[in-house]
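The other protein chains are all here in position, but one chain of the complex has been omitted.
Chain naming follows the written order as A and B, and within any one chain the residues start at number 1.
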Amino acid sequence: MSRQSRAAALFTHPLLWTALLIAVLPFVAGANPFAGQGGFVDIATTMIIFGLFASGFNLLFGHVGELSFGHAMFFTLGAYVTALYTKGFNVQVLGLTLQHGAAGNMVIALVLSLIFALLWAWLLARIIVPRSSGIYFSMITLAFAQVIFFITYRWNELTGGEDGMQSIARPQIFGIEWMNSSAHFYWFAAAVVFVTLCVLYWIINSPFGSVLHAIRENKQRARFLGYDVDKFRVNAFVLSAAFPAVAGWLWTYFQQAINPDAGSIEYSGNVVMMSLLGGSQTFLGPILGAALYHELQNGVSQATKYWEAWIGVVFVVFVLIGPRGIMGLIDDVRHYGIANAVRRLFSRRARVQTDLVEELPPLDEPVASEVSR
Amino acid sequence: MAYIFKTEKLTRRFSGFTAVNAVSLEIPEGGVRTIIGPNGAGKTTFFNLLSGLLPPSEGRIWFREREITALLAYQRARLGIARSFQITNIFGRLTVYENVRLAVQAVHDGRANFFLPERRLGNLADKTDRVLRDVGLYEAREARAENLSHGDQRRLEIGLVIASDPPVLLLDEPLAGMSPAETHETVDLIQRIAPGRTILLVEHDIDVVMAISTTITVFQTGQVLATGTPQEIRANEAVQRAYLGELA
Partner (left out) sequence: MEATTREANGGPFRTYSEGAAIHLPGIDALTDQLVNGITLGMLYILVALGLNIILGLMGVINFSHGSFFMLGAYLTYQLNGAFKNIPGGFWWAILAAAVIVGLLGMAFESLLIRPLYKRIPEYTLLLTFGTALIFAQLVRKWWGDDAVRVDTPSYIPQSANVFGLQLPFYKDILLVIVTIVILTLVWLLLNKTNIGVIIKAGTRDAEMVKILGINMPLMFTLVFGIGSLMAGLAGALAAPVYAIQPNWASQWIVLTFAIVIVGGIGSFWGAIVGGLVIGIAQSLMALLFPPAVEVTAFLVMGIILLVRPRGLFGVEGLFE
């Protein structure tokens, strides 16, 4: 590779842009330059945590082509496990007493969050993945997410039910309450998010990741090359649950409180929207999408209490005319120039070409055509 | 003689229609073994049964002394049964290079650690480039597969099939829709890769079939009508009545 192209590769490297975005966000998130108002650190923190959540979801959506409509279950699992570990609990289950005192080690909290989320993901994947794909898969993930939601919602004794849990302490570092400042917490979260995203980037660009792309493009072909497609789909599902769990862990510390909303359909839907908004087939897309989503939410919610309707409108518009999201648009502008890129937005053919999954006939189809000819 | 495939009363029915009807066949190892027959004779269904795309309704299949009736498609692919499809079947939105690399890399599935950097998985890149040169697509390696011409896409698919160095190739109408020039190149390609392998071919271009086949098996209404060398098939009256007659 020549020096010039190496420099270009560095300049367009998604991780570089991720780092830049994370560095800039606290100064621009929710900012209003006209009123001389700077960024809000707390909005920026929300953005990067959801950026991580959405990126993990997108490992499945953008890279395997499977739409999970229940990824908030892993987010809420990570969040609740952290909250319970931190605050302690004492409950009776079938005559057994389960109890645990308050504790503050954030690494143990993280490990526990991951263990629970991954175990649940693995169990679900074993049930769901070999049995379903396409919209059937979306419906089933959505329904299973409700199991976790209603456990957090109804098990008052353990989770505090509808009100959830409050006053959860942020972790201390060497006994110092460094993280209690919003700005400090942001940089802590930023470091965690960036490192975790590097892991995700490595997964996507490994030979494993390219098999996922192959499965997204053409499951049948992948099978006939000798790939155990379902095994890869199960592994991708479990891996993609890890990132929301880490995000949930951060979320509990950030909010210092947790309630069942974290596992609701709305949260699952919102990360779909973030991926779609930013561009689901790119690495940077979901992170950018999470930032844009919260910027939008912040702006609109100040204007109307029915702001969710406007989120819905953006959803509809993006599905109808721009399923490749902002990053897709940037790509098109680079390839075709502004005028043609805009024209492509309204071209149905271009949209069909860029859809997530190939439209191959189902497995039995070749036979049917043979019969009819 | 050693066989590569053996079937016993292999049958596949579709809601009342029997596409392959109790076919018992031994396909010897090596050479180009072509299956011909009128449309609807069950050739593609037979391929689908051998490669594991469809489970048989009845009957059993052996591959080199090993029964594979219950094996799934990917397991058969790992045994070295590679196939192409009637309708071009490639990874459309990946580059030509990525397409072939995925096929080369498949050999490592289950053995090597898949999270290692590519260079640790043997010399993937070298092997990929070699396959690309074999099928004459080295120059087009950076192009997206969906943007290739039809003929190049068909050749890419053959590239995917040979990338893992399989002992058996099942090629389902590899020449369909090709221009004469493309046909010529592809026939050359098939003859070049044939030595040391068994090639099962379903093809309609009768001139090509006669020119390159070691043996020909004729299917009719889901059953084997005849098997023999091209000369024998040409001379077979039943075949002429059923099939060649309508073409000639």
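Keep in mind that, in the parts below, a contact is a pair of C-beta atoms (placed from the backbone, for glycine too) under 8 Å apart; a residue touches a chain by one contact, two chains touch by 3 or more.
Predicted model only: the values in this text are computed from it and were never measured.
Student: List the displayed chains that the omitted chain touches in the full complex.
Tutor: The undisplayed chain, in the complete complex, is in contact with A.
Student: Among A:Ala169, A:Ile265 or A:Leu345, which one touches the chain that has been omitted from the display?
Tutor: A:Ile265
Student: Out of A:Leu25, A:Leu142 or A:Ala241, which residue would touch the omitted chain in the full complex?
Tutor: Considering the complete complex, A:Leu142 is the one touching the chain left out.
Student: Identify the residue among A:Glu295, A:Glu308 or A:Asp331 that touches the chain left out of the display.
Tutor: Only one listed residue reaches the unshown chain, and that is A:Glu308.
Student: So that we can see where the missing chain sits, which residues of chain A does it touch?
Tutor: Where chain A meets the chain not shown: residues 67, 69, 127-128, 131-136, 138-140, 142-144, 146-147, 150-151, 153-157, 162, 259, 261, 264-266, 269, 272-273, 276, 306, 308-309, 311-316, 319-320, 323, 348, 351-352, 355-357, 359, 362-364.
The rule is simple: only the chains that are shown with their structure count from here on.
Student: With chain centres defined as C-alpha means, what is the inter-centre distance between chain A and chain B in Å?
Tutor: Between these chains, centre-to-centre, one finds 41 Å.
Student: Tell me, which parts of chain B touch chain A in their complex?
Tutor: 14, 17, 19, 39-40, 44-45, 48, 51, 53-54, 72-74, 77-78, 82-83, 85-87, 89-94, 98, 101-103, 105-110, 114-118, 121, 146, 160, 164
Student: How about chain A: which of its residues touch chain B in the complex?
Tutor: It comes out as residues 202-203, 206-208, 210-211, 213-214, 217-218, 220-229, 353, 358, 360-361, 363-364, 366-368, 370-371, 373.
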